[in-house]
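Once you've had a glance at the structure underneath, I'll fire off some questions.
The other protein chains are all here in position, but one chain of the complex has been omitted.
Should a chain be cited, it is by its letter among A, B, C, D and E, assigned in written order, with residues numbered from 1 in that chain.
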């Protein structure tokens, strides 16, 4: 099974970080390729960044299907381009936010999403609501670090996860924590036992979810919201 | 007051159609410019189309603020790029879908959105839910016409509005109809009295909403979801 | 265009205050008349007050249509009699609460309503929910002033808006503030830049919304919830 | 225990009908008085009718507490004046709609409300939602009879309940039917076994609920939404 | 009228406590029997406890109908076995949680449930949501006492109700308090006037609700969710 993992920003160090984590996670028969677009924002921290990152991400996704990949993972915790990619692809496309939140909902009554900066809190609230999982949300809490900082300074990022995660558990009654950024991949590993709650790391979850779907021969429905786009036609030309 | 209206697709005939309608709608002291991007899809009928149309739309919106416009209207009934534009602009940005649905909610108990094709129904349901207006939605019904066809064949489009609108009124108990495509601008004018319900035409509504906001010196909050994006920084570089 | 603005309480000083604010807000071709009923409560601060104020308010609204007005604005932030007025009138009837909350929902992710006293908080929560906008509500916070005090003591009222508004922004993450009382008209003008969020002043918003509807030839649907009441008939008499 | 039952319309024949039904329902130690206001609409079939009926209904309710009654029942299936009456009274005030819908929610998964005319369907939907019971609603279906007709023509009303109720059970999967008008009191008695579902008759339910509350020494909280109204005061006069 | 009240745990001292309270609550013509199963958990403080308590509770309920009882009350504030009992019985089955929450919803805008331990808070949130009453919930707050302790130490339990109830009123704006455990029966009696809000004691409420249903000849619908279970049949055996 061949899976393409797309880091939609242009930070090759984050791509390397993800590759390293995912090589250790993938199943024995899975072959993964982890890439990022050449053009676009170095990190995705706003709707504006997302808008710029989506077209090159979609181009990589379309190429993956032509190249015979079995599934695509979009590895940014706002699932940029997920809907559009599903429209133009027939192989499964897995978003790390969507799959992480659904798994989190199965591990406890309420989960907290740890996001980068406070400005992203409302967008995260919207995403959870869009997925219909808002009844299972305890809170969204900002780590108050930039995305690239998280990738570059694991020590500080882990300290922040511990501090903010503890507040979520104690004040918001979170039973599950979701690491709301691909750049945090692997950082939760030692913290779950300290905090006494489940910690969901979205990129590994998404990779295993892609394997699950491919193994079960499941993909998104091509009827309805993910139908292949109709090419615009002029009737009178 | 200067308002830029952006048709986010590249169909100049639709841009001309909108300009014509809006010149007749604008207030006496309002000056409007109606434009479309040079590059991008000729019509927006999928999430994939939206993804391609958003970057050039944002470029036009950013230029508008630099050029001294007082407000921007995005004239496509899926509000492509609305969130991102609000992040990077301080002047009001009005989406025709958002403003039409809020006005529709004030004119009756439940509204029906008339959309182009049946494949777009789920996306429209999502949009209404995203705005939090789903308790006021009677239904989304497809006209089963392409966006460009609507623009090119007003007679057929009006006949379909009448037919599908009547079904919405009688079967779904819609009290208000929303024309779910900018290309339908002006087509509802003679139909409201025939159908006996209010018909909301999104592009004129959005233009008047932009005038309302400018007149009242109101714009979107720059604190929270529409905060100006922070430039990505590498802490360790 | 002729618009009747009804202050549903009997406080003529508040009526004068509203007239003064609205004369400065109305469009150049709009003619406004601002009135209040002769009988009824001096301010509306309970469901009981509303109940007493509604019949005389409806009488004024019905007379307005007979007198050739183009629209009616009900200028009390609980929209007393709005549904009933729409049943018996064909011209647009605009409630300041309804129109302010819909506009607020377009200016940020979540809004806070500033209301008079803490006893009114639950009623405001109900109103927001009734409009279907509860997913966009940050909080309702009381100013802990009576309605007439607000009208009479602008200095203290503005100080309270600043203080309570700041708490809403910082603690409830409000991105938009709604002045939840007609008596606060004009008081938010200098405060928006201080607080760094949008402030929605309901009465001016409602007047411009009435102009928008009249200009676009839109009114509430007379089919469904606002249908003209059927006169009770005895079948066997 | 003394309970005042107010029929808020001026139809004395409906008052007589209710008195007759309730005398047969009340507990052995309960004394009931069934009255209607002298002024107001002969039936309540619109928000406009409600607005006119509420002030005289409130006057009767206030007098009841002064006269030593233990509870008040408002016997019109839109609970006109319920909130206002609870504000100004300390004894329990029971609405027939509210209590019937809560009891219906305990008797099956989803209930259908049978209302008078189709124009009232949206208002009933709003009421169910206001009570927070919309997840338990199967449908609202009109009997297509006027309120006074129901009272005057029991044979036809029962035939309609049977016909419309059967459609609700078969098409909407209603498990419980609620007779959505005080004028239907007693009409469901023989129909429950025919239809094979529970039928909730709101006025008897409300009377027994009033007895339950008085017996348990329970009344609405006077803190919060039903707080006694503060008299308006001018600070500067 | 004969009503069987089942305490689903095996604590006979709690059964005696309930019998004592309910003898003082029942109507003059009601005959009550209060029992508990011989086998099962001594208190019900988890889903695991509920699972063990349900089969013997159902056996008692089934026997009650065979013995000619008119109604059954399940007296544990998680309504264990309520759905299953309604499936196999035709006489009314009343759950103390369900009936208490519906009554609480009629007495104020929002209620707080006082539960035993903090681990039960999420389950209580789920129950309120399952009943569709979450829009009326202020909070769930733990008393931090075990169920048997509550029964055994009334002084401490009442002190905790006062302390936690006051916090609910002041911090969560609760207008009604619900005693979330059968073992608290009777403990709220003197506290309502101190706290100035309504206090709902679920077991007495449930007994009176059972009387109400029997008196009105109402029972749960046997069509739909409470249909009598079909015996499993093997078609090919």
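The rule is simple: contacts are C-beta pairs under 8 Å (C-beta built on N, C-alpha and C of every residue); 3 or more make two chains touch, one makes a residue touch a chain.
This structure is a prediction, so every number in the text was calculated from the model and none was measured.
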item: Option touching the unshown chain, where A:8, A:80, A:146 or A:204 are the choices; value: A:204
item: From A:74, A:105 or A:125, residue that would touch the chain that is not displayed; value: A:105
item: Residue numbers in subunit E that touch the chain omitted from display; value: 41-43, 45-52, 54-55, 58, 81, 83-84, 87-88, 117, 119, 121-123, 126, 129-130, 146-149, 152-153, 224-225, 227, 229-230, 232-236
item: Residues belonging to subunit B that touch the chain removed from view; value: 121-122, 125-126, 129
item: Subunit D, residues in touch with the chain not shown (by the definition above); value: 109-110, 135, 173, 175
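We adopt the following convention: only the chains that are shown with their structure count from here on.
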item: Chain labels contacting subunit B and also subunit C; value: A, D
item: Centroid spacing, where centroids are CA-atom means, of subunit B and subunit D in whole angstrom; value: 43
item: For subunit C, residues contacting two or more additional chains; value: 109-110, 121-122, 126, 129, 135, 173, 175, 224-225
item: Arrangement of touching chains [line / ring / star / complete / other]; value: other
